[in-house]
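One chain of protein is taken out of this complex; the other chains stay put.
Let's look at chain A:
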């Protein structure tokens, strides 16, 4: 069995009376695509926020590569190789698409206390940036401001930025949110190509995509992990059917 890359131990996060993460335990193995599914309000995005360091859990432990990262700030986690994309598109709108990915590369190369040479003329930033855009199919939009990209293109850029950090674990928060069928298919294609090369924790509502991509699936309901297993196991799981899949079928 592959080694565990990310380990979550009885994580708890409360917002007032609401328990958004309820003694949640989870592990992501190196090399796998681990999907996280669950109805709206199950606490998926809250979990991603805690894993990426934007939200402090009330209790519990997060271990990445055997190292306790529970208290580590977001930027430091990225430098360890854990990067995320956002459910609500979060690109730098004033910058071009290429600037956006070049900034990810810039962060990956270390500190930015370099005050003299033009960053936009720096091939060591621009070339990997172009490659990252190429990979998500955005090369033709490289020099357009991110704000002028279509919704689908911004989603692609969002993923390109997370990937350009060259993470060992990629946290993808609904990469296909709000995409049309064609754009979705393209994103699934992209994620399929990445499969095996990168470990991914994928939140997604598109069940076809999830069952096509995931090696293992964890089902979250009211902040709790009610089941973890292969797609086939999850499909056969009674608790999951009643809690989630049944709901989706009737809805």
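The rule is short, and it goes like this: contacts are C-beta pairs under 8 Å (C-beta built on N, C-alpha and C of every residue); 3 or more make two chains touch, one makes a residue touch a chain; residues count from 1.
In this text, contacts and distances are computed from a predicted model.
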(message) Can you work out the missing subunit's protein name as recorded in UniProt? Choose among "Acyl carrier protein", "Stage V sporulation protein AD", "Succinate dehydrogenase" or "Branched-chain amino acid ABC transporter permease".
(response) "Branched-chain amino acid ABC transporter permease"
(request) Would you mind spotting which of A:19, A:107 or A:226 touches the chain that isn't drawn? (result) A:107
(request) With the full complex in mind, choose from A:96, A:184, A:199 or A:218 the residue touching the hidden chain. (result) A:96
(message) Touching the absent chain: which residues on chain A qualify?
(response) 52, 54, 73-76, 78-79, 83-84, 86, 90-96, 99, 102-104, 106-108, 112-120, 122, 125, 143, 161-162, 165
